[in-house]
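Shown here: the complex without one of its protein chains, the others still in place.
For chain A:
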Amino acid sequence: MDVDGGESSSSDSISVRSIPIHSRQSEDFLYKFKQQNIPACKPVLTPAWVIATLLLLGFFFIPIGLVTLRTSRGVVEIVDRYDADCVPEAFKGNKVSYIKDTSVPKNCTLVLKVHKHMKAPIYVYYQLDNYYQNHRRYVKSRSDQQLLHGLKYNDTSSCKPEESNNGLPIVPCGLIAWSLFNDTYKFIRGTAELRINRKNIAWKSDRNHKFGKHVYPFNFQSGTLIGGGKLDPNVPLGDQEDLIVWMRTAALPSFRKLYGRIEEDLDADDVILVHLMNNYNTYSFGGKKKLVISTSSWLGGKNDFLGVAYIFVGSSAIILALFFLLLHVKNPRPYGDTAYLSWNRKGISS
């Protein structure tokens, strides 16, 4: 009766075994597959393996960590928070009115002291804290198509609430562009001004492919509410690197963005005056503004985390390994001891 399932299947598997046909290998595989007999390696995580792996890990990780940490430590970085200092005494109690009052001059001077020789290129960053560039409303309020094609692209619904003004579309639209960071810095060493190169601060792919070479700002920051910086309507977006950097939204609410590059070495004990225009409003939400100048290494800027992590993990692996080794030597578990089988254990105990 049961022709369908049983018979055919069994004859299948038998024929597989006995008849050598041209595709022998796949037949053999199928046979082994059906009989669940595929060759396999069977790793058994014995104490020796655990200890060895941990030791290896440690010996491998600590050098990497040391190198990484050393690289990071080699980076010279000067961070200066200026958002509070740059508010005139009169406005200390009400910083928001200061920043909103266009009649108050926003210029401010910082004094930075270089404590260690800094080799060019030296990167100038601005750092914002408590600034949610990754807020959902913020992140999606842009139009990549418009950035690339300009006014030719009409659908800017994603740019709400900054998609148009006075019935005309805004280029670049959206909250991100609208809130463009607009503090500016001028560096003076001694008497000479340090030139800040503000070209090539954005990733090349962004410059070349995400922002149009022939798209010019239009109707930008012309509304009643001004969110941030303005753009030169005569420079195409592809060359507005400030904007390009700004629009690569940051992952965390505390972030740095590249402002420019100083292409001269700074010596230790150099004093640098920074003339800055403190235009950007972070006061209303209590955000901090910092100026960072930093050299760079092959690994990037100063960030000890990776190095510390490598060293920490590596050394704890070694400590664990030694601990296990001690345990293993003092009180070894017999390997494959039948006494450990639960049914035998019960037998002993009762």
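Here, a contact is a pair of C-beta atoms (placed from the backbone, for glycine too) under 8 Å apart; a residue touches a chain by one contact, two chains touch by 3 or more; residues count from 1.
Here is the rule we use: contacts and distances are computed from a predicted model.
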According to UniProt, what is the chain that's been left out of this complex called? Choose from "Protein YIPF", "Glycoprotein-N-acetylgalactosamine 3-beta-galactosyltransferase 1", "Phospholipid-transporting ATPase" or "alanine transaminase". "Phospholipid-transporting ATPase"
Residue among A:P88, A:P233 or A:G300 that touches the chain left out of view: A:G300
Residue among A:L57, A:L151 or A:L325 touching the omitted chain: A:L57
Even though one chain is hidden, which residues of chain A still touch it in the full complex? 1-7, 9-14, 17, 33-47, 49-50, 53-54, 57, 61, 64, 68, 121, 123, 125, 131-139, 141, 144-145, 161-162, 175, 178-179, 200-203, 205-206, 209-210, 225, 227-228, 245, 248-258, 261, 281, 284-286, 294, 296-303, 305-306, 309-310, 313, 317, 320, 324, 333, 335-338, 340-343, 350
